[in-house]
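Take this structure, written in structure tokens, and hold onto it; I'll ask about it next.
Of the protein chains in this complex, all but one are displayed in their positions.
Coming up: subunit A.
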């Protein structure tokens, strides 16, 4: 069954996997041509005996005075805690169980078979790394399931420790190829050595593809998170040190119509911690297994040859004068890993299929949470065309004949918890009944509005990448207070916004101009902006499209403004950590919402505010300093932030705060 013209094939509802026998089907994945077969236990002992781990043990023994035996014992414990027990039995169990479960939950799971078959061929000749986006716990189950279904070797997967503790499930995951790593082990040299070696040995010998999430954790906001480089550099190191001839990286975009964790995410973004993963928790949540979650699109990108990608970026011979397990990566290699990570995230985004629901959610937010069905149909169609004009794929299943309303009515039941279509044909977002908050300054009413808003915002976020550059250009256009704007200045403002939002969205650090030009051209060619003699005519460029696109990004700009205001007014009092700064700004934000000074409840998103802090750290507007007791703390640079605020004021009309606005209950008296 092919769907939405993008060469997708449905995999759970077709007859081939209808019964238990499918779990016992012959499964013949290709084997890497240089592989020497190993058992999981042999892999673990190879890691313990590796040069890297032995050297680290010797070093630590010298430095910390522990005996090598003791450290080796420690290493054994780490590796047995970490290692997978991948075998076919568990994978087959999953295959059967998931088919049956998913058939109840999902209307369809669609995959782009063409590229999957390409990857299957590649697995014979190269070690392969799967890098899916991370939006849900479903991601890695889907990946392994698809591999099983298409005779691809099932990957070994880096998973967070949280799962390991889960009874039965933890062990089942381990047996199907998951290996568990601690959330943070930055300074634990032994742990680092073992982790690095464990990942690398799989690639060198091509035992299985390695799968990990470059975003490090599930993106609650559904936007790509700024990449974490640890695992990627460990992977790339095998190529940098010529331990493998080449590596292929396969970015995978997974698009959910409805996310299992939507409610949890909405709360977590606002700062309500997630419950611990446990099997009993999973059991309690089993009701979700009978709900309707629409469909999923899993799209494998064209595999990237690391060798080809790194041409001109690195010189691998720099590692020639040291044993490879000792040699540190060069600055150029680390920079190249960063560029690679960006590219992978962008590729993942290009693989996304936008759901009609994300269009609906966007329009609902645009119209304050309520829209008439008729208008919705028109605008959804408009937005879909806009997205397609900018190069995105939109799932339009069921509306190919133009019956948009029929399609919308068909999908709306999926979101019955979120929206209701009233008898007067108005689609409204459902208010949240009771929202508890243990956070000071965030009363339950504010919280309820915010959660209601977040439930839509996370789906709107699913499509922001499609409008990123056109959106930022629109921001600069709408915010311009002159009659004309020359393209150079427009580009400067675009660059400023990129710098500011660098942790919020994924930008390519190597193709800035190209991306700008492309977006600008798109806007010109759809008549959204008007250009003559390199001058943008502002009045004629203030169109439905640019206004709409500008409003898409407004919440982020106000969120960053909020952070600036908070940091400027509170200075060194604003908190010593990024988390504390974000929470402080959130409190101020809640106050401003109540005052009616701000209107986007999204500005309460701690993720957004923390991203802001990270961005300021990167551009030097927040500095790391040691305090008198020697602890590291963050200190905002008021002048720098003030400057950024001014710059921001050039692209968007900012609220003016009077003393009343700042008269926070928590504000220290000295202000």
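Throughout what follows, contacts are C-beta pairs under 8 Å (C-beta built on N, C-alpha and C of every residue); 3 or more make two chains touch, one makes a residue touch a chain; residues count from 1.
Note that in this section contacts and distances are computed from a predicted model.
Trainee: Name the chain not shown, per its UniProt record: "tRNA-splicing endonuclease subunit Sen34", "Transcription initiation factor TFIID subunit 11", "Alkylglycerone-phosphate synthase" or "Small ribosomal subunit protein uS2m"?
Mentor: "Alkylglycerone-phosphate synthase"
Trainee: Hey, which of A:184, A:280 or A:317 is the one touching the hidden chain?
Mentor: Touching the chain that is not displayed is residue A:317.
Trainee: Just name the one of A:243, A:277 or A:405 that touches the chain not displayed here.
Mentor: A:243
Trainee: Please output the residues of subunit A touching the missing chain, sorted low to high.
Mentor: Where subunit A meets the chain not shown: residues 34, 242-246, 315-317, 319-320, 323-324.
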